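Data first, discussion second: the structure below is written as structure tokens.
For this depiction, one protein chain was excluded, whereas all remaining protein chains were kept in their positions.
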Amino acid sequence: MHAINHISQLRGIIPPMVTPLLHQNQLDEKGISRLVNHMITGGVHGIFVLGTSGEAVSLGYPLREALLRQVAEEIAGRVPLLVGITDTSLEEAIRFAAIAREVQADAVVAAPPFYFPTTQPALYDYFKTLSENVALPLFLYNIPSHARIALEADTVRQLLALPNVAGYKDSTGDMMTFHRLQLLLKDQPEKVYLLGPEELLAESVLLGAHGGVNGGANILPRLYVQLYEAAVNREIERMTILHRKVMAFTATVYQNGKRVIQGMKAALSALAICQDTVAMPMPPLTTEEKTVITAYVNQLSTDF
Amino acid sequence: MHAINHISQLRGIIPPMVTPLLHQNQLDEKGISRLVNHMITGGVHGIFVLGTSGEAVSLGYPLREALLRQVAEEIAGRVPLLVGITDTSLEEAIRFAAIAREVQADAVVAAPPFYFPTTQPALYDYFKTLSENVALPLFLYNIPSHARIALEADTVRQLLALPNVAGYKDSTGDMMTFHRLQLLLKDQPEKVYLLGPEELLAESVLLGAHGGVNGGANILPRLYVQLYEAAVNREIERMTILHRKVMAFTATVYQNGKRVIQGMKAALSALAICQDTVAMPMPPLTTEEKTVITAYVNQLSTDF
Amino acid sequence: MHAINHISQLRGIIPPMVTPLLHQNQLDEKGISRLVNHMITGGVHGIFVLGTSGEAVSLGYPLREALLRQVAEEIAGRVPLLVGITDTSLEEAIRFAAIAREVQADAVVAAPPFYFPTTQPALYDYFKTLSENVALPLFLYNIPSHARIALEADTVRQLLALPNVAGYKDSTGDMMTFHRLQLLLKDQPEKVYLLGPEELLAESVLLGAHGGVNGGANILPRLYVQLYEAAVNREIERMTILHRKVMAFTATVYQNGKRVIQGMKAALSALAICQDTVAMPMPPLTTEEKTVITAYVNQLSTDF
Partner (left out) sequence: MHAINHISQLRGIIPPMVTPLLHQNQLDEKGISRLVNHMITGGVHGIFVLGTSGEAVSLGYPLREALLRQVAEEIAGRVPLLVGITDTSLEEAIRFAAIAREVQADAVVAAPPFYFPTTQPALYDYFKTLSENVALPLFLYNIPSHARIALEADTVRQLLALPNVAGYKDSTGDMMTFHRLQLLLKDQPEKVYLLGPEELLAESVLLGAHGGVNGGANILPRLYVQLYEAAVNREIERMTILHRKVMAFTATVYQNGKRVIQGMKAALSALAICQDTVAMPMPPLTTEEKTVITAYVNQLSTDF
């Protein structure tokens, strides 16, 4: 365990790290090193590798493992490390969780298996079995935009009651569900509630979330850390100003949610942190789109 | 190449084989042997392993490989063997295709990578790259109900023009799309067009499909082979009678599409061919549901 | 009752008539007259006004009524007249059905109320109440692409058992559902089963439907009547050739389903039958799109 004494104390900004690539099947090792240090220097409270932003499921397993090993080494215990193990196969998820344990990560994170339509009771069984077969604390990861199936509020509540389920990462983008879950979870304060889309960081932290898994913190870690702190401290004026900066950033760099991962990589490339290569089947940006992002990022450094 | 001289001659009933399991992570080897022989004795024209019906993506890779090796051995060249390599990761799909080649399968079958939303041009690039990196002929597999993204008609047309793309397996369940594709593909007669849902076997073969990848042929291979032949021979009266038998079968055993894989396994268990264990996160049938299927299957043997 | 002795004898091609307009809120009366006579001369077996193709719900009620009165007069009992009464309000549907009765139409046709999400039992109650409050025989109209909610197979079965429910118009475009319903309805042979999308006319009539509500029969009534007859008579060769002509027509004129109503009106305009004005919020065709359709229609006359 690193930087915190117990996973239940996890708070703040935990960027879902993008995976710097030279080619479809080759890591950008220098980029990885620069990116990890850029985020930690920027004050982030943890790093989440091999999530959706990390394009995990598009990568071969050997490459996923190499990435994990390098990131663990670069972090060197400075901040907690969370590892995505989302898989369609329970066995493969368990196998990868064992590697995460080996590199002394702090937790694993799993979305529902995402090919077969299924039921909430079957999802409960899947996650219960998973939680009993991984040595690290498990975070549930709700991302129906990609996994297609949602963990419903009551399923989340039941799963969070299990001993090895440490928390919940909500990437539904749905504040209605957030508020309903806050109501359901009021008796489980030791479980960690993180929310995905950075556009909702301000209000979710203000109204009860413990932190944000915000892609933009790959690029502008300090901005997100400051916004998190403003929300925690209920400095509404400051929070509002920082929230608007986040909105302006995502409007241009993500094209309002249309090109999130490509936009992050283009912005990191503009900052000379890593390559902007994406893994198939992610559609690459056009040259024009990259130019817009580069111009935007270049004028950012003075503003932010 | 087995039983046919060239993959472009593939015709008829190619059941998507279910994967007999003792437990979540253990093959039912005796069941596999009985099932392969049951289908071949029933006259099927090929076998497709590790597709959706085979629950491929729910299984660990070592188990997928063991299954493939046993099936290849059991078939022993009697009918063509098609192998599902659908994966979210291009590298993993390529790696599994190499194993398929090693066991002397006849073709590989791939659905779109199914986690990230993407575009038709990006899907084209993915499949083009895949087709250039697999040694066996490649079938495109369109199954938006599970892969979420559909291969649109024009993308299918473009991909079928590639030299190593041998055919198309349509599991959209959408006859509108079927007819549109028939129009688009009229200049590519050497490419094989197979259709998935058995409820559409009669009309699709009558109007131009080359065969059916029908789950029910795991259980009643002869019925599906006879229906295929009636459609090819334009024996409309006979075709209609057999089509109605298929509809009655799927209404009960699949609960009209609600429990397809579980229903197939329950029916095979009732016939003492293999276990009915399903892999997580597939919801298992209730005892009542199994009883209904068992009773139905027991009275079938005399009728079919 | 016109041309047939009883509504249960309704068979064949019943075009969903488009509504010729001079402006958003003004009928093209000469166009209406020409269109009705064009279809009847072409051999159609009935006419369906104020359905989806008629843009009924986009029109003001006074205009809907004026259209109905003119069409009833033009038909003058030569073929059965079916009248769409689909409405979000039960009272408005009942009120319009009374006008249909007054002009001596033969049946009314209603899709589910289409604003509020609801349940199958609530839909059953709605249609039961409706059927008890309209004097003419009622056809159920299943069109989830527009009404959003589908009548599920079992609800259709239950509703068709009601005395004043005469039949079912299936515009789901889903042959799986068609075959399931055929199985469910085998004991209700006196109820009329019509299917919407013309791309499915051949196979649906061959396998049990009583006729087609096909938009293209506004333009090419004879082609659709011939295809219907070929399917009824099981002339498979001839049926296949005519089916391909229909597919070629819809590929160009409807842009494969993307611009159906606008395409029909553009084709009718090219034939000098009526104006091509559509009612808001239907997006009008571009000049280029109209040019393609006009060129296509001009070369048709010799082929068809």
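For the reader, a short list of remarks on this structure follows.
Order as written gives the chain letters A, B and C; numbering starts at 1 within each chain.
Here is the rule we use: a residue touches a chain if its C-beta (ideal position, glycine included) is under 8 Å from a C-beta of that chain, and two chains touch if they have at least 3 such contacts.
What you see is a predicted model; the values in this text were computed from it and never measured.
One chain is not depicted; across the entire complex it touches A, C. When the omitted chain is restored, the residue from A:Ala3, A:Ala66 or A:Ala153 that touches it is A:Ala153. Checked against the hidden chain, the listed residues C:Pro113, C:Gly215 or C:Gly263 yield one contact partner: C:Pro113. The chain that is not drawn here is touched, among residues C:Leu22, C:Ala66 or C:Leu90, by C:Leu90.
What chain C contributes to its contact with the hidden chain is residues 24-25, 52, 55, 57-61, 63, 88-92, 95, 112-119, 121-123, 125-126, 129, 145-148, 279-283. Within the entire complex, the positions of chain A that touch the omitted partner chain are 153, 173-176, 179-180, 182-183, 197, 199-200, 202-203, 206-207, 234, 236, 240, 243-244, 247-248, 251, 256-257.
Keep in mind that, in the parts below, only the chains that are shown with their structure count from here on.
Each chain gets a centre from the mean of its Cα atoms; the one farthest from the centre of chain C is A. Where chain B touches chain C, over half of the residue numbers in use are shared by the two copies, so each contributes mostly the same positions.
Chain B and chain C have CA centres that are 36 Å apart.
Multi-chain contact residues of chain C, defined as those touching 2 or more other chains: none present.
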